[in-house]
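See below for the structure under consideration.
Only one protein chain is missing; all other protein chains are in place.
Going by the order they are written in, the chains are A and B; count residues from 1 in each one.
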Amino acid sequence: MLIWAWRIEDFELDLIYKIFLDPFVQMASAPDLLVQTLWEGLVGGVLYALIALGFVLIFKASGVFNFAQGIMVVFAALTLVGLHERGVPAFLALAITVGVMFVLAFAVERLVLRPLVNQPDIILFMATFGLTYFLIGLGELVFGGDPKIMITSDLYLPKGAIDFKILGGFVSLQKIDIAAAIIASLMVATLAIFFQKTRIGRALRAVADSHQAALSVGISLEQIWVIVWFAAGVVALAAGIMWGARSDVSFALQIIALKALPVLILGGLTSIPGAIVGGIVIGVGEKLGEFYWGPLLGSGIESWLAYVIALVFLLFRPQGMFGERIIERI
Amino acid sequence: MFYREAGQFKTTYAADMAMFPVLQDRIGIIAVLLVAFVILPLVGNDFLLNAVMIPFLVFTLAAIGLNLLTGYTGQLSLGTGGFMGVGAYACYKLTTIFTDVNILLCVIASGFFSAAVGALFGLPSLRIKGFYLAVATLAAQFFLQWCFIRIPWLYNYNTSGAIEVPLRTLFGVPITGPTATPATRYLVVLTMVVAMTWFASNLVRGRIGRMWMAVRDMDIAAELIGIRLLQTKLSAFAVSAFYCGVAGALMVFLWYGGAEAEVFDVNQSFFVLFMVIIGGLGSLTGAYFGAALIYILPIVLRTVPAMLGVSLRAATIEHLTFMVVGALIIGFLVAEPMGLARLWQIGRQKLRVWPFPY
Partner (left out) sequence: MRAPSGSDVTADSVLLSLENVSLSFGGIKALSDVSFDIRKREIRAIIGPNGAGKTSMLNVINGFYQPQQGRITFKGKKRAKMRPHEAARGGIARTFQNVALFRGMTALDNIMAGRTLKMHRGFVWQLLRVGPAVWEEVRHRHRVEEIIDFLEIPQIRKVPVGRLPYGLQKRVELGRALAMEPDLLLLDEPMAGMNLEEKEDMSRFIIDVNETFGTTIALIEHDMGVVMDLSDRVVVLEYGRKIAEGTPEVVRNDRRVIDAYLGVAH
């Protein structure tokens, strides 16, 4: 009996050590690796945040959860690369792509949003599913399904890495990642100012609250929606360029875009700074988890860790980190 | 003129609450069942049964399962693929461990495993609602799919990571494995799906269905009349996962003949969700319509260019199909947000007053 009990203890101790101590020991023993992992997580998080930003824009202003945001990222990137492949110079291709995103926003407003204007949110959500399928088909039809390479050098985006010697080892930061972080921060700052300070920004917030009330004070819903979907399209393009620069442009990106959902959970669906903070938390949490705890469970936990983090978070704060508390009045 | 309820008086409440209270409906259903059980196996070719009817029935079952959870109880779930996978892998393990037990018993037992997993992942629904719950179910989906790949015990340590369906018989006739004929497999699947539809119909017409719908419509008011929210939501998750699990087991054992983890990915979840939405949330007949449209339509679309004499590459047809399905989803939602089932209802209304316009 005694030996049996002793053996159980041994096993449990080992497990506890593996889960709660060893990862931190590893972190402390190779701090440069820790910094590297944190940086990777940060960059991943910033990119998730860019995708999430598109969701937030549309949700904030039209109350629609745009499931097609992920495919818009892919579609924007594909259009850019596809145009370049056909010989269009890089920056002209960029301008044309922006124009395409505008046309897309216009079409979506006219064909999807306007007919469904008073329907419950779930119906609009489902409509964006349909939009996703449509864009997948269209994208594959026009551009083909093979992965493509993003035209980073033609857009004057930096290549190569900067190596730091710190903490007894060294850390390597890809220049493109730094560029991504800077660009993303600029976009966020611009959008945040836009929403808070300008007349259109206020109108956007009004529309998010109540379509009918906004209509009754003379805000043109159609204009607002086109503006907002266009802005989301531009954000999607930026996200597509950044993602594409780090890995290829392919339809697999659409599934990765689903990762933006846990980001939205944490950051709240209506908060622009929340999208960034949420993105960073998820990105860093995911990378740390995969690197230090991953070997314990088997590889590939990145596929679900972000969602579980969001789930645990939701259990304590069902409205997300920055979201508004839902008070049900009866 | 034909579809008139005049003269059909119900003299008991039981008659009023029956599954098909209208005589014409009863006749119609008997006709459909006759065609399904007798005529199709006799005249249907292998392609029709194998590639059209069996998958249609399997997806209908999954759509019924998801409809019970999302349409009747209002809990949006994106974990359908994962629950179907639990059913499939559970069935595989059960039948390879208990090789003498009838395969259908294994299928039903695997449903219970799926129900348990479903209830477990339904626990967050007490605190989390709506879109946030959908993301929580995504956690279930991705985690389960990861399990199907990373737990070799599930596929009996097969090096390819895939499961292969062994030969199993029913009353001496092979129904799984390479020797089972399409007709046999079709009849087995048909029987199971019809039976489970009947069960689902019973549930939704009774006390439990009302509890689910109350939770969907206004959970605060549901609490008021004494409904315990957590138990009710968990029961919806469990029953829904049961149906999806059985559908997954049938899919692998009586249709594909084998499976890999990719089959039960998040795209499968979306696929079934589309069927539920297009068919109509909160409608069992809607599940049939939705499955028919979302599954059979692409097959039809693929044959259209050939029929029109236009030759296109297979990939192009695939892309066009995606576009058409996507456009149709939007179109349906614009035209009738309540789905095909509602269109069917409206059609029947018009049929009642035919040949008059109103």
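The rule we apply is simple: a residue touches a chain if its C-beta (ideal position, glycine included) is under 8 Å from a C-beta of that chain, and two chains touch if they have at least 3 such contacts.
Please read these numbers as outputs of a predicted model, since none were measured by experiment.
Enquirer: Just to verify: which one of B:105, B:151 or B:218 makes contact with the chain not shown?
Expert: B:218
Enquirer: Of B:170, B:227 or B:343, which sits in contact with the chain we cannot see?
Expert: That would be B:227, which touches the missing chain.
Enquirer: Going by the contact rule already stated, which one of B:17, B:173, B:306 or B:351 would touch the omitted chain in the full complex?
Expert: That would be B:17, which touches the missing chain.
Enquirer: For the chain that got dropped from the picture, name the residues of chain B it touches.
Expert: 12-14, 17, 199, 202-203, 205-208, 210-211, 213-214, 216-218, 220-229, 235, 282
We adopt the following convention: only the chains that are shown with their structure count from here on.
Enquirer: Averaged over CA atoms, how far is the centre of chain A from the centre of chain B? Could you give it in whole Å?
Expert: 32
Enquirer: Can you check the complex and tell me which residues of chain B touch chain A?
Expert: 76, 124, 127-129, 131-132, 135-136, 138-139, 142-143, 145-146, 149-150, 220, 266, 270, 273-274, 277, 315-316, 318-330, 333-334, 337
Enquirer: Mind pulling up the chain A residues that touch chain B in the complex?
Expert: Result: residues 65, 111-112, 115-116, 119-120, 122-123, 125-127, 129-138, 140-141, 145, 255, 258, 261-262, 264-265, 269, 297-298, 300-301, 303-304, 307-308, 310-311, 314-315, 318, 320, 328, 330 of chain A touch chain B.
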